[in-house]
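As you look at this complex, bear in mind that one protein chain is not there, while each of the others sits in place.
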Amino acid sequence: MSSITATGTIPAAEPAEKNYLNVTTTFKSWALTHDHKRIGVMYLVTIAIFFAVGSLMAGLIRAELTSPTGNFLESETYNKVFTAHGVIMIFWVLLAAVPGILGNFVIPLMIGARDVAFPRLNLLSYYFFVGGGLLAIAAVLSGGVDTGWTFYVPYASLYSNSQVGLAVTGAFLAGFSSIFTAVNFIVTVHKMRAPGMTWFRLPLFIWSAYATSLIVVLGTPVVAITLMMMLAERTLHIGFFSPELGGDPVLFQHLFWFYSHPAVYIMILPSFGVQSELLAAFSRKRVFGYHFVAFSSLAIAVLGFLVWGHHMFVSSQSMYQGVVFSLITFLIAVPTAVKIFNWTSTIYKGTVRLHAPMIYAISFMGLFIIGGLTGLYLSTMSTDIHLTNTYFVVAHFHYVMVGGAITGLLGGIHYWWPKMFGKMYPDRLAQITAIIVFLGFNLTFFPQFIVGWLGMPRRYHYYYLEPQFQPYNIMSSMGASILGLGFLITGGYLIWSLKFGAKATSNPWGAHGLEWTIPSPPDLHNFPTTPIVTDDVYDYEALDAAGLSGGVVAPQGVS
Amino acid sequence: MGNFPLAPPQASEFAHQIDPLFYALTAVCVFFGGITFLVVIYFSLRYKRGTKADRSNPKHEHLPLEISWSIFPLILALVFFWFGAKQFIYAKTPPKDAMEIYVVGKQWMWHIQHAESGVRENNTLHVPIGRPVKLTMISQDVLHAFYIPEFRIQYHVVPGRYTQSWFTATKPGTYHLFCAMYCGTQHSEMGGYVYAMKPDDYAQWIKNGGNDPQPQTLVERGGSIYTKMACEGCHTEKDTIHGPSLYSLYGKTRRFTDGTTAVADDAYIRESIYKPDAKIVAGYIDTMSPYVSGTQPGAISEEDMLALVAYIKTLGTTNMPLDKSLSGTQRGVTPNSKVPGSARVTAVGALGFEKDNPEANRLRNGKPAVGALGSEN
Partner (left out) sequence: MAATGAHADEHLEHGEHEGPLHEQYEDIDQQNESYIVGMWAFLVTEVMFFGALFVTYVLYRTRYQHDFWVSHLETNTLLGGINTTVLLTSSLTVALAVRAAMLKNRTGVILGLIPTLMGAVTFLVIKYFEYAEKFAHNHYPGPTFIPPSGAAKGPSQIFFSMYFGMTGLHGIHVLIGIIVIGALLYLWYKKRPVVTEDYVPTEMVGLYWHFVDLVWIFLFPLYYLIPK
């Protein structure tokens, strides 16, 4: 066979074949691997650990908030717990999760490349990520950090009596890790595409990963240097931001959000990409309005750099600045709306199969719409006066980050799991768990909208002045238990499947795309020869016409 | 438990402006968000594999659709932007004739001074209804945010620069004052109450130098005098070097430096205040100066003495008044059990913050932000 096309003319591989997982087994062969697939798996394991730690912190927060005067923590400890929760979840889970795990694993496969452009840089990026994470863990273990994930000065620079230095250095390393990954993806997408893989034949996941990488390259250096200035002020007393030293604390906020607003799109765009893949694969249909979905990612990436001031409406930035930021924030809702409506139309007249990844995709739609629309309350300047710094904001960002980004991640993991490990998980159990997660999530975070609207400030350990906040907090904590249970079950059956799962064929979902034309798990070098792409992206008509949908309508190997 | 309020009370003019916008947003979001999600679910079931549905001629691109679902949200968005910005600008432009109040935030309390009268208070804010009130705020250390949910106002309080906010209260009542910007360990305890009063009551309150104008019980009046005369400077919940604790004093047998004893009854308490050197409590020296009887400033009239004694009798018992208006930090609830009663000490002079927590102030370099405010007005 000389060439493969995306329609997948390759029959399933012979089972005894060596694959990337077992071709070598020494520890060193993993620790020093240059293989993008192995690095993806390493990210998966690492991020799962960080997610568990961050979730444990969330569990503590919710347990503490069931009573207005707290249950078992000191205020100082509570502050350290929510800081650790936010810092770990943002810097060591979400910013790296989809690009690190799914991006590394599937981008080269999707574009028909042997590896990313700079495999060694990729490995270095992983170690920066782990190194930074270890510093953060060290910060937590050696006393904790109590600044909140935003590190606002002058509290973080001059007043906080905690391990700010370790945490910030960790975040700095994680930032470089994501810069390396982004540079790698940009070059890979530009230069490593297989012959015939034109820009408009790229799966939408690639488009969104590309847009994400642009944001990372442009934004991350700014936060890196800003955190360094803050740290210099803290350790060396070289003043940059504190009024005591002649500086301006609001400038820090500008620099911080200049990155950290785009960063929220770094978190959500890759999941948008996953969402497009899932909806196409499980509706067996092209993504509606491919070009609009592709370019809306770029529009979000660009506009995302112009709205940071919406985090600072009441921070004493100029009123007119605020007006401009508010306007552009509203504009950015439009490309997002375009995506939502195109996805909805993708399902229309499709042939829908409700496997677990599709349940996650549907749940993503529900949760992200709520999260995104409540963003509008916050970008409306006058309502933000009341809502800023309250639980309304907390609910908003959990809806977009957990309901959106994490749900997308889970959907993607369920979708590519057979490809990554060659094993099927129990699909029915996974579907039920996805629904448990959906319900638990809403029970956790919907009450927070109400309690925020009632005026409960965030980062509050005690709320004894307003005991009527309590019922909502109890609901939220109950929801968190259900949500936590859902996550535990998910982790459980995924690990179970590694050993006991049925063997996956090369294309268990009957999906379209280069990654589904090679064996599961893939060979170390991905493709026996460089594939030549001859058909359009998501061309399910061609796939069906070639008779390839037969036998793949149910995931193979599922009893 | 068991009660689920769905909206915060509306107690200012802004509340009546902002809330309609909030509910309009809610209506639009529930409607469009709801429809979109329902459509997603409907399609997923309608076109589920195996169902008989018309799947002919699926479209993959449709320009008119794309344009319409870009334009329509855009218009809605612009409408909300417009009203939001308009209201925000209004909320940022205090009227010229507004009453002025100065606010200083520090870890972890609010110092408030009424500009016209000079009356000061801590962690409470008394305002008249129907009159615009302008707040000029500054922080002495880190960032804080002055937040009164029932008034729908919030603004950051920043070190090194003044920020402003204003409101017109519309409904008499007791509301909440929060610090909404994370500021360190006791961020969640940095707050108190806002009292919106009828203009007459407010005028009376100011005239009383910040004491509650409402008819008071004897004990409550005693408490006010206790605060006004700054007895707390020496007598706190625990014995200190400044003075013995007066908690649970009544009825106890007291031992004096000369070895004699006496039971602390009403007369003893009165004597201890008018003639402290008559009997000196063992372990102390005679640092308490005698208070004269009379009505001139600094004196304690016999009438007041009655109230004072009545109040001291309740200290440390369950009858102790918890009237928050006495002073904001005297909330009676001190969940931070590590420093019981410490709040009471600081309640003395509104601006006597040099005393407490030197660590938090270590970088102030003797530049009290308050002084700056004081000289401004």
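Just so it is clear, A and B label the chains in written order, and each chain counts residues from 1 on its own.
As a convention for this text, contacts are C-beta pairs under 8 Å (C-beta built on N, C-alpha and C of every residue); 3 or more make two chains touch, one makes a residue touch a chain.
Note that the coordinates shown come from a computational prediction; the quantities given were computed from them, not determined experimentally.
Interchain touches from the omitted chain, evaluated on the whole complex, reach A.
Listed residues A:136, A:224, A:263 or A:340: the one in touch with the omitted chain is A:224. Residue positions on subunit A in contact with the hidden chain: 18, 23-24, 28-29, 32-35, 113-120, 179, 182-184, 186-187, 190-192, 217-222, 224-226, 229, 232-233, 236-240, 243, 245-248, 251, 255, 258, 523-525, 528, 530, in rising order.
As a working rule, only the chains that are shown with their structure count from here on.
Once the centre of each chain is set as its mean CA position, subunit A and subunit B turn out to be 40 Å apart.
Subunit A contributes residues 69-70, 75-76, 79, 146-148, 152, 154-155, 158-160, 242-244, 248-250, 283, 285-292, 313-316, 319, 322-323, 326-327, 330-331, 333-334, 337-338, 340-345, 347-354, 358, 362, 365-366, 369-370, 373-374, 376-377, 379-386, 388-390, 450, 453-455, 457-466, 468, 470-472, 553 to its touches with subunit B in the complex. Across the complex, subunit A is touched by residues 1-8, 14, 17-18, 21-22, 25, 29, 32-33, 36-37, 39-41, 43-45, 47-49, 53-62, 65-66, 69-70, 73-74, 77-78, 80-81, 83-89, 91-92, 107, 141-143, 145, 147, 149-150, 152-156, 158-161, 163, 176, 178-189, 191-193, 333, 335-336, 360, 363-365 of subunit B.
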